[in-house]
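The structure under discussion is supplied below as structure tokens; questions concerning it will follow.
Note that one protein chain of the assembly has been removed; the remaining protein chains are unaltered in position.
Naming follows writing order (A, B and C), and every chain is counted from residue 1.
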Amino acid sequence: MSEYGEKIKLTVFGESHTEAIGAVIKGVPAGFKIDMDKVLAQMARRAPGKDKTATKRVEKDFPDIKSGILNGVTTGAPIACVIENTNTKSADYSNLLDTPRPGHSDYTAFVKYEGNNDIRGGGHFSGRLTAPIVFAGAVLRQILEQKGIKIAAHISSIKDVCDEPFNPVEIDDKLIEELNNSSFALIDKSKEKKMREVVENARLDCDSVGGTVECAVVGMPVGVGGPLFDGVEGALAKALFAIPAVKGVEFGKGFESSRLTGSVNNDAFEYKNDKVVTKTNNCGGILGGITDGMPIVFKTAFKPTPSIAKEQDTVNLQTKRNDKLVVKGRHDPCIVPRAVPVVEAVTAIAVFDLL
Amino acid sequence: MSEYGEKIKLTVFGESHTEAIGAVIKGVPAGFKIDMDKVLAQMARRAPGKDKTATKRVEKDFPDIKSGILNGVTTGAPIACVIENTNTKSADYSNLLDTPRPGHSDYTAFVKYEGNNDIRGGGHFSGRLTAPIVFAGAVLRQILEQKGIKIAAHISSIKDVCDEPFNPVEIDDKLIEELNNSSFALIDKSKEKKMREVVENARLDCDSVGGTVECAVVGMPVGVGGPLFDGVEGALAKALFAIPAVKGVEFGKGFESSRLTGSVNNDAFEYKNDKVVTKTNNCGGILGGITDGMPIVFKTAFKPTPSIAKEQDTVNLQTKRNDKLVVKGRHDPCIVPRAVPVVEAVTAIAVFDLL
Amino acid sequence: MSEYGEKIKLTVFGESHTEAIGAVIKGVPAGFKIDMDKVLAQMARRAPGKDKTATKRVEKDFPDIKSGILNGVTTGAPIACVIENTNTKSADYSNLLDTPRPGHSDYTAFVKYEGNNDIRGGGHFSGRLTAPIVFAGAVLRQILEQKGIKIAAHISSIKDVCDEPFNPVEIDDKLIEELNNSSFALIDKSKEKKMREVVENARLDCDSVGGTVECAVVGMPVGVGGPLFDGVEGALAKALFAIPAVKGVEFGKGFESSRLTGSVNNDAFEYKNDKVVTKTNNCGGILGGITDGMPIVFKTAFKPTPSIAKEQDTVNLQTKRNDKLVVKGRHDPCIVPRAVPVVEAVTAIAVFDLL
Partner (left out) sequence: MSEYGEKIKLTVFGESHTEAIGAVIKGVPAGFKIDMDKVLAQMARRAPGKDKTATKRVEKDFPDIKSGILNGVTTGAPIACVIENTNTKSADYSNLLDTPRPGHSDYTAFVKYEGNNDIRGGGHFSGRLTAPIVFAGAVLRQILEQKGIKIAAHISSIKDVCDEPFNPVEIDDKLIEELNNSSFALIDKSKEKKMREVVENARLDCDSVGGTVECAVVGMPVGVGGPLFDGVEGALAKALFAIPAVKGVEFGKGFESSRLTGSVNNDAFEYKNDKVVTKTNNCGGILGGITDGMPIVFKTAFKPTPSIAKEQDTVNLQTKRNDKLVVKGRHDPCIVPRAVPVVEAVTAIAVFDLL
């Protein structure tokens, strides 16, 4: 349904090479101020073409708001935004109709839509569809900030080069602000050079690399979420796995906690300034599916971009024989830096929906 | 809402120490045969009290079907099942009202429900609520099997002792059947002794251990799922994170794929017996959120059971001071063996809903 | 899905002749007191067997609460209630398998469920399924009353004998209380005798009669509902048409307003005790899909019970020939008196969900 949410509903539409893409957000209450410059800043972080880590396709990505915001204030009606597709080169994709790219949705979408889907640029599966998602997140996070809730993410790793993790017990506002304004968001900036080398090497090698993004939500009230199917983890995971290329999600210590004992993994409670806190935060701020007031901390794994210029084995769906493929077109050797604002955006959407 | 699904709706009700727990499954088509012995066999796999790895609480866990199945055939009306709670010792839990257990939902539920929730035995948060989930999964997987779809899971690891992984390209029926009938499901049975030792040591140490469960869905048609918020990963993750203690979910190579290059991680296509298959299955059977016809393979991380007999630091919500806690009552030192049928069950529910 | 609601979810299960019927209500906040005597009183109003207007089938209709209410207070977990079917005579219905009753769901359910549905007593289509609905309504209306919202309905007409309508501008508490405690709810009680005669005549004639129920919701805050698909009318109508035999719903002047001019139909605003009110209430308390603070007033049309003892033309689905049918079993010659608490209950459910 290309839709997310219970209390709000986010609808995303468009294909990579149609006239436009866009988003409609329903259920946003009236009366909240939205700063469009902040929205544009988030969209710029996601936009391609900034440096060599990313695809050379340049889009202005301007969100044309059709309704729902009047004089910079939400009206209570659905917020609709249209982003024109101005820089499309459809010819590049012609051979994908017959020879699906390994690791991409070409084959599965062909079967699902019986050949009627718009293959150009990945169609509705394109990473470009994350632009309206970032728009929606950029609107909703401003409302969250007015309620004291902040979201920040950073490149946790690219291939095997790792950034420092968040201190899950205390994440200060200055760090959040720095990360929110960075187009290559790192806690330990000394890692940038090494990470860029890894990406550049992959590019020169006609290959790509994956990585992880760690994200934190600070300022959550205690008591959000619920047991079983109402848990915060499930809601966030459903949103995060909607990002193309995400193959894993873990909260707090995640997979590592499966190797620990309870006495080590349990987060002891204590009073601090008359408030109940936990001494550690191995659970990532969520107990029994419900927020405990500590930062929500989680990590998402991105597989390497499947579109690579190297020759690959594939099939030819017309001739029904095995074939070879060299993917043309403009592609990112590593989407992780651009994925950071996308992770923040879907997190904003999911958190807004939970409140 | 304690509810899951779009095409079907699963509702779970009850608390650990109320009169009963149960499930209602809506949207199941009429005319499918359900073998109650198979349902009971799955519920027995989850039921406690079988050996020293599990809590000593013994429940008969008999699912009393109130409607929806007539003479062993689904009628199209909601399938309702009630499981009486026959063996509850509420006195054991009295001190948890004041001193919440670290790592457990006591504190977050107390805040959310303003002290009105039923704390006894974890209330609606209890792992016992997985019994009606296993019931629902046991019904739905029989219908899936009639459509050629099989589900199997195994203990992938307990603490740092690992089982062999599935061969994600080919999983044979014999292995599936063996795992489905095992109460300590392993691919390499030689690991059982070492795993049981780890659990027994934790128990003797008044502690607990976590682990991972790997699960596979074999026989999925190509083309199930969709892009963005309609993806198979998101639907499964939402269901899996509903299982108490799950803190991570990854598909295919998951977090490992974030450390690979595209040329290594991409699964090349080839024709095999006139059918499109992939040579490897690093994507876990899902491309662009849509099944590719290969086995869906994923792993879930379980944190160690938070209820441990060791003394722990906590707070006293009455006196508003720091306090100590020793958890009494009957608890599993490791829930992973009993979690295997639960993972299979929620997978059956999620897959049924996607079809 | 046998389910209603967005903010709460009501699930109804069971068939007329299975072991039990029941309801699960999810999303009810913790901490509300529920008086079970009031619940039982509402269920008694709906229960059959009280007098000659109703079927002779007598059920105790005791709602056994399995979870969600502890010591008379909601816990925040799903409220589950099971009502045993104790007085079923399945033999009476045997010939309906072949010769569907005109005006009843026998034929359409047979086609939909391919003969697998439980035909006995109407199965999941039985009016008996309104018992768990009345249970749910009786719980939720107590919470509404704690918020100052009251609901009352009366028999507006049986066949062509009409009661007085509500004064839609002002409905006093005394009238509401009287109607809520009546098993033959009328504003003008002098009409009872004439109405009972009409019903008795139909019964003696082996026939049945229909009627209308008018309902009012008093104390609604201004601003509930929304435009287009979020309107109060649509939400209430969806709930009301779920009651078996309802064939029409109108708000305020309803169909009559289609024959008026705007200047007559429009409800002028005025200040009264510093509060905006309308001088008339032809719109039934809803403008643009949103409550205006006046009583919500609407009428539902019930067709005559289709199960009549008179011989009727039908088909034989086995012989594929035209046939005759005389319906046996115990049936109401007029369900309207018993429908009054059902209308109130679904109204409570729909209003609770809107708030």
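In this text, contacts are C-beta pairs under 8 Å (C-beta built on N, C-alpha and C of every residue); 3 or more make two chains touch, one makes a residue touch a chain.
Everything quoted here is computed from the prediction, not taken from an experiment.
The residue from C:D61, C:D163, C:D267 or C:E344 that touches the chain not shown here is C:D267. When the omitted chain is restored, the residue from A:G31, A:G148 or A:P221 that touches it is A:G31. Those residues of subunit C that touch the chain absent from the view are 1-4, 10, 12, 100, 102-105, 107-109, 111-112, 124-125, 129, 157, 159-160, 202, 205, 207-212, 222-231, 233-235, 237-242, 244, 246-255, 257-263, 265-271, 274, 276, 278-279, 282-284, 287-292, 301-308, 310, 312-315, 317, 320-322. If you put the missing chain back, the residues of subunit A touching it would be 1-3, 9, 11-15, 18-22, 24, 26-27, 30-31, 64-68, 70, 73-80, 82, 112-114, 116-118, 123-124.
Methods note: only the chains that are shown with their structure count from here on.
Centre-to-centre spacing of subunit A and subunit C amounts to 47 Å, using the average Cα coordinate of each chain.
We define each chain's centre as the mean of its Cα atoms; on that basis subunit A and subunit B are separated by 27 Å. One finds 39 Å separating the Cα centroids of subunit B and subunit C.
Residue positions 1-3, 12, 112, 124 of subunit B are each in touch with at least two other chains.
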